[in-house]
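Every protein chain except one is present and positioned as in the full complex.
Entry: chain A
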Amino acid sequence: MKNSNTLPEAELLSKVLNQIMEEELAQIPPERELKIMHDFSEEFVVSISQLSDSIKKKPPKKGLFEKRRLSSYLKIAAAFAIVLNVLFALAFIKSLSIEKKDSCNKTELANDSSESACDQRSITITADSASLINGYLQVTITFENVTSDSLSIAPSFELFGETESGWESINYEFALNCGEAVSISGHQYVTKTYYLDTSAVYTASNHYRLRLLYQDQLYEADFVAENPK
């Protein structure tokens, strides 16, 4: 039932919203007044600085030689060489990972599905104390064997819920700071509780899967959330 009103409708709504936003923005005090209203905490400044650092820096400007256009033949040759290099690199990485896997299997007796690393020095991640309160999943994630300082812990994670059709993504977040590292019996731990909105996906079994990306490595942990009485 779309008609010619559709376009003017969007335009009018846009115009109205823009006008309201401009009115609201005009009510914000000038910058010099805002500056004296609030001093940002050190934690905030550090977090933003970290976030900024995670964005790659601008590369230096190209020189004259680089600016020159390569001939089409050279381009094809370069592309071919790159593809070959990538293939060699992939093959090399694959062979390395197979070797590593073999050595892990030999030394590990028990294999916990939620623990991804076999190396003693690498971290392990577990999701526990999960409970579902008013559609929000309260889950405590523990990072074990964390050796660097706590501020460098900045994992991103994606939550999945088990539905009839399989695992369905619920949401993803990026944590700027997990918390303080605590040392217990020689191990470094960081434990942090997250509240995640699960309203987007209905899971009859309360079965969830958390995937964390931490220091370029993917970790996975399955767990069941309890409904507190």
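Everything that follows uses one rule, which is that contacts are C-beta pairs under 8 Å (C-beta built on N, C-alpha and C of every residue); 3 or more make two chains touch, one makes a residue touch a chain; residues count from 1.
Simple rule for what comes next: contacts and distances are computed from a predicted model.
Of the candidates "RNA polymerase sigma-70 factor, ECF subfamily", "Nitrite reductase small subunit NirD", "Cytochrome c biogenesis protein" or "Na(+)/H(+) antiporter subunit C1", the chain left out of this view carries the UniProt protein name "RNA polymerase sigma-70 factor, ECF subfamily".
Here the missing chain is touched by one residue of A:Gln19, A:Asn85 or A:Ser205, and it is A:Gln19.
In the full complex, chain A contacts the hidden chain through residues 1, 3, 5-6, 8-10, 12-14, 16-22, 24-25, 28-29, 31, 34-35, 37-38, 40-41, 44, 47-48, 51-52, 54-59, 133-136, 156, 158, 169, 171-174, 176, 195, 197, 199-201, 211, 213, 218.
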